[in-house]
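First the structure, in the form of structure tokens, and then the observations on it.
Note that one protein chain is taken out, while the other chains of the complex remain in position.
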Amino acid sequence: MPAIDILGLEKTYSVGFWRKRPRRALCPLHLAVEDGEILGFLGPNGAGKTTTLKLLMGLIFPTAGSARILGKEWTDPTVKSQIGFLPEQPYFYDYLTARELLDYYGRLSGVPAKQLKSRIEAVLARVGLPDVSGMQLRKFSKGMLQRVGIAQAILHEPKVVFLDEPMSGLDPMGRREVRDLMEQLKSEGKTVFFSTHILSDAEALCDRVAVIHLGELRGVGAVEELTSGVAGKVEIIWQGTMVPASLKALGAECHVTGDTVRAVLAEASQDAAIDALRRERLQLLSVTPVRKTLEQYFVEKLKKSETAGGAP
Amino acid sequence: MSGSRRVTVTAGLLLLLSMAGSIAVVRRLDQVRSGATLEEVLYISSPKLLKRMSLGYEGLLADIYWTRAVQYFGNRLIVRASHYNLLAPLLEITTGLDPHLLVAYQFGANFLAPSPPNGAGVPDKAIQLVEFGIQNNPDDWHLYYELGFVYYLELKDYAKAADAFDRGSKVPHAHPFLKILAAEMAQHAGDIQMARALWTTTYQTTQDKQIRANAVAHLRALQVDQDVTILEQMVGLYREQTGHWPSAMADLVTAGMLRALPRDPTGRPYRLAVEGRVEVEAPDDIPFIEKGTPPGYQPPPPKHLESQP
Partner (left out) sequence: MSARIVAIAANTFREAVRDRVLYNLIAFALLLSGAAILVGQISIDIERLVVVNLGLTTVSLFGVVIAIFIGIGLVSKEIEKRTLYTVLSRPVRRWEFIVGKFFGLAGTLVVNAFFMAIGVLAALLYVAHAYHKPDGWILVAVYFIILQFLIICSLTLLFSCFSSPLLSAVFAFSLFVIGSFGDDLRGFAAMAHGLTGLLATAAAYLVPNLSPLNVISSVAHEQPVASQLIVYNTAYALLYAGVALCGAVLIFERRNLK
């Protein structure tokens, strides 16, 4: 049984004074997320990622369709004690301190009073905010707020965690920490559904990705599969600054950096290139097949539907 | 979606029930408190203070107090109350806030002067009120008329009434009738015609429903008085002609003195009582009559309401 099963969720807004112009924020979406996996929900800004999350959280109501989370209807309030949600650019009650906020949320999530205090300390330590007692949230930096956001999402030890652009606004250190945290969550057996438009994060973290654009799901697949297809190119690096003429004839693109040269050429010409380099007695440093990146898959998916007549 | 549905249905039902309940309680509260807000009027010693407190909206406040005055009087009139203590203060405040509210003076003149249950029984206050009105509206002939009216009807001071009508007749665009009233007052004060003329003028010069209704009632009573006088004269004539009292009204018809059975303004036939007296069937229904009532008749006494004043 999938942890999250989206069954045709759809959202159309009626815009305009007489509500005549419908705007499709989300076309009927069918997507399943398996138990214990990390699924990346990729798409450019305005693709419908946040709309999907808002629908799943019950913040907005679908025009059609339904979803099941952990086997129950997504509107079932009991389900909510087992899910955590970090919204995009979260905003919290700024007159509260971090502990007060987590205490409030903990009570709302039904964390037993006895365990509440210790859980709060534990989760604050986990997200790297142990020394913030007494400081009101209005004084927190963006990165700190993001950490508080993650803290409130996992405080009640949910089985499924939904994160909307969890890395946004973080510096590289922060992003690294969040990535590590997400991997920890996975190792604890939790399911993570997160949306982002930063592909490198998705590539590093996700088991599977789903690409969405203009409200339509364009492709789903395991990261491995999508990027395993060798792009048919190979990268060769050698010592020195000289580029043999024969390599150029093979159609290699060469870049000289410092005292090494990096050349990318077709896989078929790999042997010929290596022979050419040996003849010139150049020292080979590395020979690596070039993998198709997620970015290419992504751009491909976006383009395909646009040329095929596209979404409304 | 069933959870949400249940909430919607429950909230909807609860809303309707609470709404119905709140309306019921409001009505009950009205009964429990009848007149309570108005009692505050007794605590306001100075309309001038009230005027200042109204922050420039005295016109609106005057309208509110006027509405209260009319309601207060109307509610009590229906049940024939014995006290109308708040009527004078209410009208004083109304006119204090808006000295140009003509109908308030008319109302006061018509209903402050008569005794309960038809009025508050304070004719001096009525005079005071209308004089205040004249002070503030010296060119409005209606007010002189009202003044004269009070002197004539309740105080029976025909000299002062004539004087008031006279002053009024001198105002530009005055009703030409004022001059006539002033002149006739001296001679024919007690005549039915004079009373009838006054009530008719009152009826014609006001828009207020209650004042008009009151005028109509008086005119009907005058009609009855006149009818009874005439009928009793006829009965006397009959006796002279035949040597005995008629046994019933029908006899007068048979004798050719009347064309048909005479009826009073409520539509009931006049009755013949002993010794040639003509009476109305239901004197309670025709207030203000002076003739045609059985001997020893007392109009029903005014009621003491639980909630004073």
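First chain written, first letter: the chains are A and B, and each begins at residue 1.
Quick note on the criterion: a contact is a pair of C-beta atoms (placed from the backbone, for glycine too) under 8 Å apart; a residue touches a chain by one contact, two chains touch by 3 or more.
Since the model is a prediction, treat every value here as computed from it, not as a measurement.
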Review point. Which listed residue (B:Ile64, B:Val103, B:Val216 or B:Met257) would be found touching the missing chain in the intact complex?
Key: B:Ile64
**Study point:** Hidden-chain contact residue, picked from the options A:Thr78, A:Ser133 or A:Gln239
**Key:** A:Thr78
Revision key, fill the gap. Logged for subunit A, residues touching the omitted partner chain are 54, 57-61, 77-81, 83-87, 90-93, 95-96, 100, 104-105, 107-110, 149, 152, 162
Study note, to complete from the structure: Absent-chain interface residues of subunit B come out as 3-4, 7-8, 11-12, 14-15, 18-19, 21-23, 25-26, 28-30, 32-33, 36-37, 39-40, 43, 64, 67-68, 70-71
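Simple rule for what comes next: only the chains that are shown with their structure count from here on.
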Check your understanding: Inside the complex, what are the residues of subunit B that reach subunit A?
Key -> 1, 3-4
Practice item. Going by the contact rule at the top, pick out the subunit A residues touching subunit B in the complex. Key: 73, 75-77
